[in-house]
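Missing here is one protein chain; the remaining ones are kept as they sit in the complex.
Right after this comes chain A.
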Amino acid sequence: MENILSIRLRRSFSKLRESWDEIQEIRLRSRQPLIVCRGGKEWFLDETGTFCRDETRAVRVLAEDIQESMAYICQYSLYAYEDEIRRGFITVRGGHRIGVAGQAAVEQGKIKSISCVSSLNIRISHQIKGCGMPFFSYLWQEENPCHTLIVSPPGGGKTTLLRDFIRLFSNGFSGYPGVSVALIDERSEVGACHMGIPQNDVGIRTDVMANCPKAAAIEMMVRAMGPRVVAFDELGGKEDLDAVNYAVHSGCRVLTTIHGSRPEDVKQRCGKFLFDRYVFLDGWQRAGHVCQILDRAGRILYKAV
């Protein structure tokens, strides 16, 4: 992981006593102290690889460090990551995502590129395998996967849960057979594809279409890959709903997520389409906490104690 950092910053990280598993984010800002997020809290990192609260002891990030890190992140091939840079994030091997900020080059009101990168936000991927296992059996009805909607407030863990459900549907679990899954990964958050290969474990029967608009990708995948389940993150507007209808009428089951916290939020966003299962996450207690699962008629199938 530290190989994507400049040689100067690597020296501090090479002396790190704590495990990389504890680190959630590394923030590099030009001419600012190096900040590391672990355990939900921010720490400065000093030259001896020790976390501290004292800003004056922290390693200072230079503009050259950002430039050099970008070279390593993009494997010296900035042109190959032009689309990702324009979107504002790059996915690297291991599924880690790097947010990019700086001076944008704009053409006709659209961002053409980011020319002078001044900030990098390295989000370290931590897949939580097994978080969906206790609830997987609720997603089946009469030996068929259900149309499932995961509802959660921002930061509630819906993408992590979605990823695990995809993996379980794909591999099979607890007597349920594995089925082919088409994952439409528009922002490369679920599979975290690097050079087209998902870096997270999304199952052995999963086909991934990354960095592609959802509506177009759903149609393409349904026609080309013949999936049993079509999965994607964040059900959006009318276009997404039309694509969902297309998938449903093609005989596929849909597994997706939506921002919200109450059944009323879902009705507003989904219109007339009814899912078979609604999985509600309570992001405020802790991320990934499933508080209830409802069926199509609103009956409670599972409620957390």
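Just so it is clear, a residue touches a chain if its C-beta (ideal position, glycine included) is under 8 Å from a C-beta of that chain, and two chains touch if they have at least 3 such contacts; residues count from 1.
Everything that follows uses one rule, which is that contacts and distances are computed from a predicted model.
Name of the non-displayed chain as stated in its UniProt record, restricted to "Chromate transporter", "Na+/H+ antiporter subunit D", "FtsX-like permease family protein" or "Stage III sporulation protein AB": "Stage III sporulation protein AB".
The hidden chain makes contact, of the residues A:M1, A:L16, A:A71 or A:M133, with A:A71. Residue positions on chain A in contact with the hidden chain: 3, 6-7, 67-68, 71-72, 74-82, 85, 113, 115, 195, in rising order.
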